[in-house]
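Encoded as structure tokens, here's the structure I'll be asking about.
All protein chains but one are shown at their positions in the complex.
Coming up: chain A.
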């Protein structure tokens, strides 16, 4: 039992979650601040018969995990900003060809080389729109190691459920800090494994024909069914097509399968949210300061709560509108120039009551940063 309680870095908690979810193939390239994920998996994967490969670059890492997913494996890569930029074309390929995979981005300051060893949450919109063309994506995040673990398991489950890449948007502070992690017993958290076709040999299998429930059973490379996988628009056999009906049908399918399931994909936590008049919306390491201040204010009788987002894409617009319906003010606490704040403004009924508390200097947001803005909003001076 004691070995289930660990004192680890967030990056190691991510590894534990991935192993719990059943990862058996990882391809990566060294980059700060995500490197520990590759280092630990290079040791842990072969111990259980899995495969680890250090590729020649970030692009190749992304491509290799897609190839390995097609043979039926649970796959992951990990990177940070510059590497995440490089992976974008292949990430779009995984969206288009509907290949389950998990991409971890431990965020550092950007743009460009930026601030490699310092914290940031600047890649939220890149996760949504980094690759070209209309597509949809799932992105999850976490503020503590237990949730890093849980969200990583979830990422693998969602990737299999929706046949899509899932992005884990952690940040440098969560990735590198150490705290307690309790690894659940096997079976405590449900695992979604690959949905494979039940069609036997000789029966025409359509890799891109959704079932009634919208899911698409797969067939492993090396199995009985041979089919084509391509990044071109394709028909239900996977063969290229520029038939306008096929093109628009596929594009709608790729978007709808995720956007129409936003209620199933949305993950969040509420801290003191009952009757809250002042709501702090936050995620990742920023949420820790938000929770700290709300805890103190509640002790003083102030009606303040925190809505901690754990899924960022598809954006949980309806949930946020509902939770913020009676708020006097909504403060979005994040380490960027308002990437989530803009979406919150678009979601709520009174966008004029939405304010941004941010830091973009490579330092964590402190409770004092939040207090300063609260004083102004609550009319208690500057």
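Operating definition for what follows: contacts are C-beta pairs under 8 Å (C-beta built on N, C-alpha and C of every residue); 3 or more make two chains touch, one makes a residue touch a chain; residues count from 1.
In this text, contacts and distances are computed from a predicted model.
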item: Identity of the absent chain, which is to be given by its UniProt protein name, from "(2Fe-2S)-binding protein", "Chemotaxis protein CheC", "ABC transporter permease" or "2-oxoglutarate ferredoxin oxidoreductase, beta subunit"; value: "2-oxoglutarate ferredoxin oxidoreductase, beta subunit"
item: Of A:63, A:236 or A:341, the residue in touch with the unshown chain; value: A:63
item: Chain A residues touching the omitted chain (full complex); value: 25, 27, 43, 46-47, 49, 51, 53, 55-57, 59-61, 63-73, 75, 89-90, 93, 220-224, 226-232, 239-240
